[in-house]
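Take a look at the structure set out below.
Excluded from the complex is one protein chain; the other protein chains are retained at their positions.
By written order: A and B. Residues from 1 in each chain.
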Amino acid sequence: MVVPDIGALWRRRSKIRGGVHPEPRKESTADKPIVANFPLPERLYLPLQQHLGQPAEPVVRAGDKVLKGQLLAASRGAVSASVHASTSGTVAAIEDYPAPHPSGLPTATIVLEPDGDDRWVEEGAEIDPFGLTPDEICARVDRAGIVGLGGAAFPSALKLNLGWRSRIRTLILNGGECEPYLTCDDRLMRERAAEIIEGVRIMLHGLQCPTALIAIEDNKPEAYAAMRGAAKNHGRIEVVQVPSLYPMGWEKNLVTHLTGKEVPAGGRPTDVGVLLHNVATAYAVQQAVRYGRPLISRVVTVSGEAVESPRNVETPFGTLLSELLAFCGHRPERTARYVMGGPMMGDVLPHVQVPVVKRTSGILALTPEEVQATDARPCIRCGRCVSACPVGLLPLEMMTRIRAGQFDAAVSFGLRDCISCSSCSYVCPSRIPLVHYFKYASGELMARQEAQQKTERTNRLAEEKRRRLERAKQAAAQRKAQTAASEHAS
Amino acid sequence: MYILFAVVSLTALGLALGFMLGAAARYFKVEDNPLVDEIEKMMPGSQCGQCGFPGCRPAAEALVAGKASATLCPPGGKALAEQLANKLSLEIDLAGVEDQAPMVARVSEATCIGCTRCFKVCPTDAIVGAPKQIHAVIADACIACGKCVEVCPTECLRMQPVKTTLRNWRWAKPQPAPAGA
Partner (left out) sequence: MSKVYLPVAPLTHADNPVQAIMAQVVLALVPATGFGLFLFGWPAVYLFSITILSAVLFEAVCLKLAGKPASLFLCDGSALLTGWLLALSLPPWAPWWIGVTGAGLAIVVGKQVYGGIGQNLFNPAMLARVALLVSYPLEMTTWVQPAPIFSEHAPGLLQALGITFGGGGIDGFSGATFIGHVKTELSQGRTLEQSFASGQFGLAEAWLGWVPGSLGETSALLVAAGGVWLLRKGIITWHIPVSLLATVAVLATVLRLIDGDRYFGPLWHLGSGGVMLAAFFIATDYVTSPGSPKGQLIFGTGCGLLIFVIRTWGGFPEGVGFAVLLMNALTPVIDYYVRPRIYGRDHKGRPLKLPEGKE
């Protein structure tokens, strides 16, 4: 089948602004195959919220026996995703357990005790995905509890639905993986290219979208070759190389680079007719739609100098990061920091007794030499943060204003457009934690907004109460007057 | 001759400027303080009286008159203090403001006798219940004014800091750089 490359006709490769070139440090895991036989841990901890939006609602109770892939908690509300059993076993409890979050605060979690049988709920019959309607595809993706596996964990069914309704013209598959250390997408593309391509075709079908572009950074030639090979018989899918630059994987960067369009501030790529999904999400979609398998595991990169045999492991959700690290030969005494995700945007975790969740792309145990923690020094206004910012902000100006407590001024400098990509902090010669300032200010603004809303609400309540009391008083006075009048009359 | 020039020109200048000032005063005249209304809107509105004024409007008037500090409102906390200071162009030392953790009232089920006193005084109807039944606080509507604590006969009402959860957790301010940053 020969289809002309329509994409190339209207595509204008645009220059990406800013960006940095952190040391890739991917070599320790990139050439090792994905480990699929990770031994089941003794207990699995499945948080009800592993996605953006509302937490899922449990549909099982402590003591229930469940099978692998069985629904444990159903999505609730418009933005939510279901949670399924990663293996067969018994629900031990539904209780608060520390979340994989920088704060280490607890969150409602289903604790599952595996029985070791690893028995599937019922192997649904394999179906032909291309006989389904878009709505059916969305429904199957929704039922499988799939969320964006790139890190944002936005429910995928919702995104597909949104894309279908807004008639997007281009589907972009994000195989950028620009974060240092991480190679889970790279490995997945090398080893399961055919499945990913089918996932992309299913998405195209579900979106009724003409073309798909699979963007892979040019530092992953093997993945590029594998994906190209798998896609060569499908003219609507084009595999393209993009320059290795951080943050190439920022979705808006990819949109601009590949289509020449710019997503308006506050908008989504669908506003310009583009939808983005991660390559790992495409794989999950294929598994869900063709085989009816829910999302119960993912490939996690285990890396860092404090790990003796770093590699990618296909890990069931709920596995404690500590067990995953131990499996790969973790040396706690050499570890300075634990990071979930990549070192640029990942979450620094206070400890690793927390579970692998859907957005866990990697767990890094970094040595002091890798982290090189130093104190911040005064800003010398060198402007490196300005040239590194992919959004076009002035991080140094924002930081000085935030430090002075002038949050509104920081907003006028574009605080709300910051994507927390850490490029500015990365290049800062004074090691100022710029992104930390921005996260702090954003949180503070959010808290203020909430406080404001609460004040408005309580003001209304107080006013209502005052009126009610007044009415009651008036009514009482009236009654009094009436009784007086009637007494007088009698 | 030169002295005449000087006198005439300075007089003319004085007259012109005086006229302009008079005109400006007339054109830019501010009608009776709309500021008080605006400020009253910003206040919690619960008339709790913790500031020492008999309600939010008197407090707003005092603020505008310069008789109260922007940090007067404990339920409003640091955020309100800053907003007020911005609005009134006041200099305040926020560092001095005890950024008290947000509080919320809580009923201890063991000692509540269902006397209904607390929800009668609650300015925002944040306490619900019925006579002889245990009362409960709707945390979302509670403004932590503390009135209920005062009237509770069994001390079963307490002000507690709002629990930090993943939903309301925020990044702390970065530690300052070494001296001189």
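Note that a contact is a pair of C-beta atoms (placed from the backbone, for glycine too) under 8 Å apart; a residue touches a chain by one contact, two chains touch by 3 or more.
The model shown is predicted, which means the values in this text are computed figures rather than measured ones.
Across A:A99, A:M227 or A:V263, the residue that sits in touch with the chain not pictured is A:V263. Of A:G19, A:P47 or A:G346, it is A:G346 that touches the chain left out of the display.
Counting over the whole complex, subunit A has residues 17, 20, 22-23, 25, 102-103, 169, 180, 252, 256, 261-267, 271-273, 337, 339, 341, 343-348, 350, 364, 366, 370-373, 377-384, 386-387, 389-394, 396-397, 412-414, 417, 422, 425-431, 433, 435-436, 439 touching the chain that is not drawn.
Rule of thumb we're sticking to: only the chains that are shown with their structure count from here on.
Rounded to whole angstrom, the centroid-to-centroid distance between subunit A and subunit B, based on C-alpha atoms, equals 38 Å.
Interface of subunit A with subunit B (complex): residues 49, 99, 101, 103, 105, 107, 375-379, 403, 405, 430, 432-433, 436-437, 439-440, 442-444, 446-448, 450-451, 454-455, 457-459, 461-465.
Chain contact summary for the complex, subunit B toward subunit A: residues 41-47, 76-77, 79-80, 82, 94, 122-126, 140-141, 143, 164-166, 168-178, 180-181.
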